[in-house]
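Note that this complex is displayed minus one protein chain, with the remaining chains in position.
Order of writing sets the chain letters: A, B and C. Residues in each chain are counted from 1.
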Amino acid sequence: MDDLDAFREETRRWLVANAPPSMRKPLAAGEDYCWGGRKGRWPADVARWLAAMAERGWTAPTWPREYGGGGLSEEEGKVLAQEMAKLGVRPPLVGFGLTMIGPLLLHVGSEQQKRRHLPPIAHGEIRWCQGYSEPGAGSDLAGLQTRAVRDGDVFVVTGQKVWTSFADKADWMFLLVRTDPDAPKHAGITFLLMDMASPGVTVRPIKLISGASPFCETFITDVRVPVENVVGHVNEGWGIAKMLLRFERNMIADAFKERDDAARLLALARRYLPADDGRVGQPIVRDQITQLEMDQACFDWTLARSRARVKAGHPPGPETSIFKYYGTELNQRRRDLAVRIAGPQALGWEGEGFADDEVKLTRDWLRSRGNSIEGGTSEVQLNIIAKRVLGLPD
Amino acid sequence: MDDLDAFREETRRWLVANAPPSMRKPLAAGEDYCWGGRKGRWPADVARWLAAMAERGWTAPTWPREYGGGGLSEEEGKVLAQEMAKLGVRPPLVGFGLTMIGPLLLHVGSEQQKRRHLPPIAHGEIRWCQGYSEPGAGSDLAGLQTRAVRDGDVFVVTGQKVWTSFADKADWMFLLVRTDPDAPKHAGITFLLMDMASPGVTVRPIKLISGASPFCETFITDVRVPVENVVGHVNEGWGIAKMLLRFERNMIADAFKERDDAARLLALARRYLPADDGRVGQPIVRDQITQLEMDQACFDWTLARSRARVKAGHPPGPETSIFKYYGTELNQRRRDLAVRIAGPQALGWEGEGFADDEVKLTRDWLRSRGNSIEGGTSEVQLNIIAKRVLGLPD
Amino acid sequence: MALVLTEEQELLGRTARELVAARSPLKRIRQLRDARDPIGFSRDLWREMARLGWAGILIPEAHGGAGLGYTELMVVLEELGRGLVPEPMLSTVLLGASALLLGGSDAQRSDHLPAVAAGDLLLALAYQEQRSRYDVHHVETRAEWASGSWRLTGEKIQVLDGHVADVLVVSARTSGSPANAEGITLFLLRRDAPGVRVARQWRIDTRAAALVALDGVRVGAEAVLGEVDAGGALLARVLDRATIGLTADMLGGMTAAFEMTVDYLRTRRQFGVPIGSFQALKHRAARLYVETELARSAVMAAHRALDEGADDMQAARMAAIAKARCSDAYMLVAHEAVQMHGGIGMTDEHDVGFYLKAARAAEIMFGDAAYHRDRLARLQGY
Partner (left out) sequence: MALVLTEEQELLGRTARELVAARSPLKRIRQLRDARDPIGFSRDLWREMARLGWAGILIPEAHGGAGLGYTELMVVLEELGRGLVPEPMLSTVLLGASALLLGGSDAQRSDHLPAVAAGDLLLALAYQEQRSRYDVHHVETRAEWASGSWRLTGEKIQVLDGHVADVLVVSARTSGSPANAEGITLFLLRRDAPGVRVARQWRIDTRAAALVALDGVRVGAEAVLGEVDAGGALLARVLDRATIGLTADMLGGMTAAFEMTVDYLRTRRQFGVPIGSFQALKHRAARLYVETELARSAVMAAHRALDEGADDMQAARMAAIAKARCSDAYMLVAHEAVQMHGGIGMTDEHDVGFYLKAARAAEIMFGDAAYHRDRLARLQGY
């Protein structure tokens, strides 16, 4: 414990000394975290903060040092997170490399894959995207059609991916391809790593109803991917994909865990529905805000219970579907309520008569409708719970 | 039109002269309408009112006179109903004879069946019950197991029916039996009329969670039923059963159409949640009462639309499932809200500290839970809508 | 009341549907939006609709209108709502012409209604303000009488078609404090009058709206619509009728979104079968059907009640019931429509998103469901 206290002390001192003041403020409207990658450009402070943290391996604190991580123990990693939270410093780097493909490679990657791919992730040099969904497949992930045909030391890949988050900004993609078209649906799939700069890869952003384009279509035509880029074994990619989906669900749940939601809704209600007695003017809205606050608390505690179980040595199981299902539902309810609170002022798309934050409310609501579709629809999550947790028959 | 005005005038005069004053009051707690039958006993006024109306055929106003009806035209029947409603007189007779098996026999019964069964129904002499559900079948009505084996001029029937409404009080039962065990599920069923006084019929009331026993189990052991009691043709009973189910759904919907519900909930709210300003003390409850009032209005208008269509010559179709589904849901919401309004006083089962009407609130709530199960579950209604109205595939 | 359409009404609906299909398919809506069309609709198409009698549907024949009823209006509005058609029915007919019909002097009617019925004159009702939310009696715009004329100063928001309307009907406070129901007066003024400034607003739906700023605009006594200080009641009457009309538009929109979704459920295949064969989706679709049928009943009943001479109290009740139900039902249908379409439903290139945005705008216009429930409770005295 003394060691840990000393570590805490030293960590705090280092953070105070090294975190630029601008990195100790919440994101402003229009700002985003640093996602890294060759195509990204960020303000000087952001780059400096990334460099300082990456040098210590603290972009990936608990990864081994030889792969670019910080080599911290679980406890030390927690202390670092706590001290960062206390000081309000931003994470120096976010993205699918750190949260998805990195942890996966640590688990099941070859030694060569780890040495090649993990350090660039930790240093923010390479940004990753995920190539799972396909136009014809949707919720039926395993129905994918992208084919990979072996040709000596390479696979020749042809097909189309859709709903690829930020494919236009990513350097590499991890993707599922069909390597045995004659095998049963789940048995002929392989998990590949592909350089997005390879000849034959083109990307087209998809515009959403909210006006933003966080997703892309990716067209893959005769792209040559070295055999060494297979993760796990050929034709055994489905098991790896499922493992990764659980990481993703947990991550999405985390994304929806925002501590000050009730306070934000309350501030909105006080702005648009002021009452003389200091309470929220509309009892129905007040009741809905309270209900959301309560549900959010229960959700957070449920996440905490799951974390405690994982910490006690149980791997995350199908109950992670709860987080994906309920976290997105909470977020949708919150966005919907925010729009109803703002009322007529929430009808703006842009331009005169609507404040920027009012337009954002509306677009956030529109964007939130995708939460229950992307990363496995709510219907798929409910199917998983019914089958895998409750044991209900097919 | 002059004729109809004259009829209205004469009808009103007759009703005023003949309806006993006690029959012009709403039902008191514990009172019920007259269901007729050999086993029933009613107060003198009820019997007098039944006799007077039956003599004119006005227990079944639009049935032909030769079958005990009033021989009125549709328009005259409506005038009679309007005048009865205006004066607040009770129907002289209710039951499955008038609303289900009677109309069915008028449509598809043999001349002999009509002559034999309709007059006793109209006169309130014979009370009917419905033998559809079986213990193993539930929502899968056509999965019935009760067998009927031909033996000369009779069928020998053996099996068990369940959820038979008021079988203990009924004189005859219309039931479905399996006459061809080798045919596909829906093809070997026959629709029979059975005298409950036949040797081999025993009845056991089922106690519900609300404490009441409106349903029975009916055990049928080697009961001999004459072949002349087959309605329609042998092995073609399923079509007749479906026709009858639609009558039933309409009837159930009517039962849930109570005009003064909002007023009753409001009176409850004013009793248990009084507010100084004359409004309902709890805004959430007020909102729910208003919502129910609105939904009830929309439901009533939807019934009216359906009636208008039927009147224009279209037979009731699968959209009647809306009425069963939504009518029962409305009733359940109403009962649930009533209990939450009464709060602690709704927790009584009987005895000291709870008023009779408080105990009734609670038992009505419990009883209402069966509404979405009996007469075809809500799930079955939704299946019907999805398949038959929306054309969604199996 | 008999809640069925006559053959003539059915025919009117078919005519409207055909016109919409021919002249305003959804791709036209998309083009208008993507081009940031400054008007937001077509005055030519509007004149064509006027020739079919729609602009003057409620206007008596003496003033050049068709002299039909609200049920006929409903039938047309449902088809326009189906197609999200932006032509100015709501602004010119339901709000503007309604105000003239309910409150205008003979001279005012004769001056304006024939041109409205011909499709040549566009109207707008400028009643909403920054702080009014759903309270039509919250009016801060002031009108003061001085030196023989009224001087109007204030700002109105989200005035439907206010950027192109030839004549504006404006609510202004002539006495009392901002939240009083009394002391409000309605004025007719030309959009090109000195001191009137309009700026197009861009909303999420396909209806065009504008900010209308009044900076000491002068009008004479003849510009008053109805009585001075008595415009609050008139405004409420106009809005109750417009609200009922809006529900017909909403009914059309939710029906279109629902039918689009049922089609998708029938045809889209996943896991080797049509997704409409999944029972969970079936049950949800069946519930949506029930909701749309109940909404249809409310919309029909409300229009029919107006045709049968509903008094103000009845009209207000019907407006509250129909609007609350259509608001909830349209939002539910639209949310579910996007969800059941899956990823494609989230893309701007699919049409279903138009209905989601239209549902939201319609939900909020003239008061959301919670507002109308509270309003009904107050009307009923609880």
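Methods note: contacts are C-beta pairs under 8 Å (C-beta built on N, C-alpha and C of every residue); 3 or more make two chains touch, one makes a residue touch a chain.
These numbers come from a predicted model, not from an experiment.
Put simply, the missing chain touches A, B, C once the whole complex is considered. Here one chain is not drawn; of A:Val16, A:Cys298 or A:Ala355, the residue touching it is A:Cys298. Across A:Ala51, A:Val227 or A:Ala308, the residue that sits in touch with the chain not pictured is A:Ala308. Residue B:Ser378 is the one among B:Gln113, B:Thr179, B:Thr218 or B:Ser378 that touches the chain not shown.
For chain C, the list of residues touching the undisplayed chain reads 278-283.
In the full complex, chain B makes contact with the omitted chain through residues 133, 137-140, 143, 162-163, 206-209, 211, 272, 282, 284-285, 339-340, 343-344, 346-354, 362, 365-366, 369-370, 372-374, 377-379, 382.
Within the entire complex, the positions of chain A that touch the omitted partner chain are 262, 266, 269-270, 278-280, 286-287, 289-291, 293-295, 297-299, 301-302, 304-305, 308-309, 312, 319, 322, 325-326, 379, 381-383, 385-387, 389-394.
The definition used in the following text is that only the chains that are shown with their structure count from here on.
For the pair chain A and chain B, the distance between mean C-alpha positions equals 56 Å. Taking each chain's centre as the mean of its C-alpha atoms, chain B lies 43 Å from chain C. The distance from the centre of chain A to the centre of chain C, each centre being the mean of the chain's C-alpha atoms, comes to 41 Å. Residue positions of chain C with contacts to 2 or more other chains are 281, 370, 374. Among the residues of chain B, those in touch with two or more other chains are 287.
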